[in-house]
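Everything on this sheet refers to the single structure shown next.
Every protein chain of the complex appears in place save one, which is left out.
Chain naming follows the written order as A and B, and within any one chain the residues start at number 1.
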Amino acid sequence: MAYVATRGGERAIEQAERLFRAEMGEITEARVAEIKAAMPYLIDRVMGEASLYDEDLAALALAQTGGELFEAVLVLRAWRTTQPRLQVADPITQDALFTHRRISAAFKDIPGGQVLGPTLDYSHRILATDVLNGFPFKPAEVEPAAQPAPAYQPSVAAWQADNDLVDLPPIDDTAPEDIPDVTREPLLFPAKRAHTLQSLARAETGGALALGYAAMRGYGQAHPTVNELRLAEADIMVRHPNGTAFSAGRVKVSQAEVVSKKGEKLELGFAATLGWNEVKCISAATLDLNSAGAEKGSATEEEFFIYHTEGVESSGFCIHFKLPHYVTFQSSLDAMRDAKAKAASRKEPAE
Amino acid sequence: MTAIPIPSEAERRSNQAFDALLTALSRPGSIQRLPQPGEASIIEALLDRECRVFCADPLLMPIVLATGAIVADLPAADHVFAGALQDLDVVNGLDLGSHLYPDDGATLVVRAVLGQGPKLRLTGPGIETTVEVTVGSLPEGFWDLRRQRIRYPMGFDLFLVDGDWVLGMPRSTQVEVL
């Protein structure tokens, strides 16, 4: 009898993949378009975690993976790897963002006003079961305000800085193409500021929430107040080789500033990501707020939260435990049995 | 995805150049073949805009610049293309990395004559017992200075290029001038 399994492995993995894909059936352009139209917030979440802004590709990734989010993000990141870097866009300041929603919990009102924008915050979370009985849910029409809020809003932290309540970080005038990029160079600690912010922007939402929540509950030194939460669109300004600056389009971004009292000043935590994802930004900003001086190995320490909120790495490692480990297991068994035999032989002479 | 992927000429050159460099550094003292004479294929295989380069050879400069690498002062350079060495200034100025990050130690590429000149005996990783090589046209005192400067694991790694020949000497190699 010979080993016949050599090709068996290949057949097995092929058929297993077919089983998975059979459930989703044919993937058409229409399906991708429907996912994109129906689930903008899911698309945003996936684009943020993949650090790749393309709604069509994100919708395709969701279609292709049946909504297995970790797989969707992985397939997008792997695609991202293959793309050349053509341009680095100009940096953009908060007051240059086309703002849809901007709220502050720190003040009743803020310069520029509280702009609620689109949110489910004050909705009653009632499942629209009628839809399943043949009565479509038609959202009520939005009534435009008599005076629309200005699209461009200053940052709340800027006002606080003017009033000597907070020290803003010094302006970083690193040339755009010199900004460190964690996908092109190793992440080392203490992390470069750009690496920290980029890692938080790419963080897995649930992971950022879990650790951010731990900090909010008291496993951090600082209690966050949401200074500003903003959902906006950012202009992507790039340069033609002849020097002309032009907009390559707008991308949805979200950002959170959280503050905490430290002595006579406020301390600032910040996070931003591609797409609209409020939970992630507030959680990530809370981690950022708590990271200075955090104890090594605590949930709010930079190395701890950056590594453990990296969704592609953590999910990959988690599922890798499904792979056979019988060689390592055999090696451990051998050591255990030998130790046991040694223990038994030590006991014998005493009897 | 195409049916059968075929490497471009540039990919083929870089792949071959790196094979030569990796083998040369893994087996100090052995002479490996670059895909073409000179440093160009080394530059192409290793450098891009993530690198800081010191280049003493004006003829190589355009090739270095084409990679997008940042031209740097000697102490800040991770890759140093010294051409033919006139004196030991370059060796004195090299970044040796740190105990925390030995990988910051520079890669030094120098033109030399392989197969004639002073005889050296090499020992260390990559060498079963000892190996003897002859390397010419390096300034007097080069090997002494190399020994003084390397504080393993801090140090620099050396490639000697002679036409399309390359010989590697990692910082882990001990060199005895015979």
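Heads up, the rule we're going with is that a residue touches a chain if its C-beta (ideal position, glycine included) is under 8 Å from a C-beta of that chain, and two chains touch if they have at least 3 such contacts.
Convention: contacts and distances are computed from a predicted model.
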Of "Alpha-D-ribose 1-methylphosphonate 5-phosphate C-P lyase", "Molybdopterin-dependent oxidoreductase", "Peptide ABC transporter" or "succinate dehydrogenase", the UniProt protein name belonging to the chain not shown is "Alpha-D-ribose 1-methylphosphonate 5-phosphate C-P lyase"
Among shown chains, those touching the left-out chain: A, B
Residue among B:73, B:87, B:103 or B:140 touching the omitted chain: B:103
Which one touches the absent chain: B:46, B:133 or B:161? B:46
Among A:27, A:96, A:161 or A:187, exactly one should touch the missing chain; which is it? A:187
Where chain B meets the chain that is not shown, the residues are 1-2, 4-8, 10-12, 14-16, 18-19, 21-23, 25-27, 45-51, 66, 78, 98-100, 102-103, 105, 107, 124-128, 152-153, 155, 157, 170-172
Contact with the hidden chain only, please: which chain A residues? 1-3, 5-10, 12-13, 74-75, 77-78, 80-84, 182-190, 296-297, 303, 307, 312-313, 315-320, 323-336, 338-339, 342-343, 346
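Operating definition for what follows: only the chains that are shown with their structure count from here on.
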Need the CA-centroid distance for the pair chain A / chain B, whole Å please. 41
